[in-house]
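Have a look at the structure below, then the notes.
On to subunit A.
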Amino acid sequence: MTRRKNLAVLAVVALALTACGGTTKSSTESQNTAAPATTAGKADPNAPIKEGLKIAYLPKQLNNPYTDVEVGGGKVAVGELKGEYKLVGPNDASASSQVSYINTLIQQQQNVIVVAANDPNAVCPSLNQARKAGIKVVTFDSDAAKTCRDAFINQATTQGIGESLVKMASELAGGSGEIAILSATPNATNQNSWIQVMKTELAKPENAKLKLVKIAYGNDDDQKSFTEAQGLLQSYPNLKVIVSPTTVGIAAASRYVSASNYKGKVAITGLGLPNQMRKFVKDGTVKKFALWNPADIGYLAAYTGAALSSGQITGAQGEKFKAGKLGDYTIGADGEIVLGPPTEFTAANIDKFNF
Partner candidate 1 sequence: MADSSPVLRVRAVSKSFGAVAAVREVSFDLYGGEAHALVGENGAGKSTIVKMLAGVHRPDAGTIELAGTPVDLSSPADAKAAGIAVIYQEPTLFPDLSVAENIGMGRQPLGRFKTIDRAAMVRQAGQLFTRLGVSIDPNRPARGLSIADQQLVEIAKALSADARVVVMDEPTAALTGVEVERLFAVARSLRDDGAALMFISHRFEEITALCERVTIMRDGRLVSTDLLTDITVDEMVRKMVGRDLGALFPKQDVTPGATALSVAGISRDPVFADISFDVRAGEIVALAGLVGSGRSEVVQSIFGVDPRDAGTVQVGGKTLKPGTPKQAMAAGVALVPEDRRQQGLLMELSIERNVTLPRSRALSQLGFLTGGRERRSAKEWTDRLKTKYGRLSDEVGTLSGGNQQKVVLAKWLATNPKVLIVDEPTRGIDVGTKAEVHRLMSSLAADGVAVLMVSSELPEVLGMADRVLVMREGRLVAELSRAESTEESVMFAATGQEATL
Partner candidate 2 sequence: MTAVGLPAPRRSSLDVVLRARELGIVLALAVLVAVTTISNPRFLSGQSIRDILLNTAILAVLAVGQAVVVITRNIDLSVGSVLGLSAFTVGTLLQNNNLPVILALLVGAGVGVVCGALNGVLVRYGNVPALVVTLGTLYVVRGVTYFWAGGSQINADELPSGFLNFGNATLIGIPYLVLLAVLVLVVTGVVLRSYRMGRELYAMGSSPQAARLAGIPVARRTIGAFVVSGGLAGLAGVLFAARFGTIDAAAGTGYELNVVAAVVVGGVAVFGGSGSVWGAALGALLLTTIGSALAVLEINQFWQQAIVGALILLAIGADRLVAARVAASLKKRGSHVS
């Protein structure tokens, strides 16, 4: 009986607090935006790249073929830089396990952490702790909040990818009809910003006849993407194109369509790995898709990290540095470094690529 009373008291206290007002989202927002920039010190463009830098890669999760190609490029670059390469990561794409790994990397006193954030905010406190310990943080693939990393390797401009996705969809649909998007997780940073651009593009008059009927989420899980593709085709019989801006999604959707009687009626496009897609391009399920070279992302990240750690750059806009075989790069706004334009793959050119 007394416990029931206690609960009642608890509820009353809670209500009282509400009445008095307290810390709410809107009251904290002003404080949050004013996070201090930690990039102190000055860049010395002529500083030599240090040798023996410990550069650790922490991708979203380990067993992802796309990720493997990315960090593979990183490994090559770290070799060129005469550094120590390390790859760690969770088996599940969760932010909480990434945090544990960041903590471990801090303990191991790495020089650079190259991370693809599973949640832009959840990894933030740990990344800042790392930076406080003098570790440079470079994000790739999926950015963390701007306040907790030194630089972000952007595979392509958001605008460029969004436009190219809509362009491919429009060509495949013949200019009109229903299209659907099969994305990764609903809070995946990249995919969402591309989808945002796509929506803007679709709103333009020249794309008025294209109708985006649904955005499905396959969670970058092969099986889930597979069933989601299946659900899309069932729900939208007149669907002409599925656009999947994620390598897992496009492969799963292609595999489903290639074995179903939708083959030939529904086109698949998006961002995919040539090795995974070769089979579907050759059997005609997929006419064209796009991607940048993921190995270059990891490669560029290593050079960025080394440059940061050696004091060549600080991550401020306008700083320039050299990234091995990729040539010269300039840091853009908010510490973003853009890799370059994406490549379109078709039956004609796909055999030239092996990644």
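For anyone wondering why these and not others, all candidates are chains of the complex that A comes from, given by their letters.
Quick note on the criterion: a residue touches a chain if its C-beta (ideal position, glycine included) is under 8 Å from a C-beta of that chain, and two chains touch if they have at least 3 such contacts; residues count from 1.
A quick note: this is a predicted structure, and the numbers were derived from the prediction, not measured.
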In-complex contact of subunit A, chosen from 1 or 2: 2
Candidate 2-touching residues of subunit A, taken from the complex the two chains share: 62-65, 68, 91-92, 222-223, 226-228, 230-231, 233-235, 237, 251-252, 255, 259-262, 275-276, 278-279
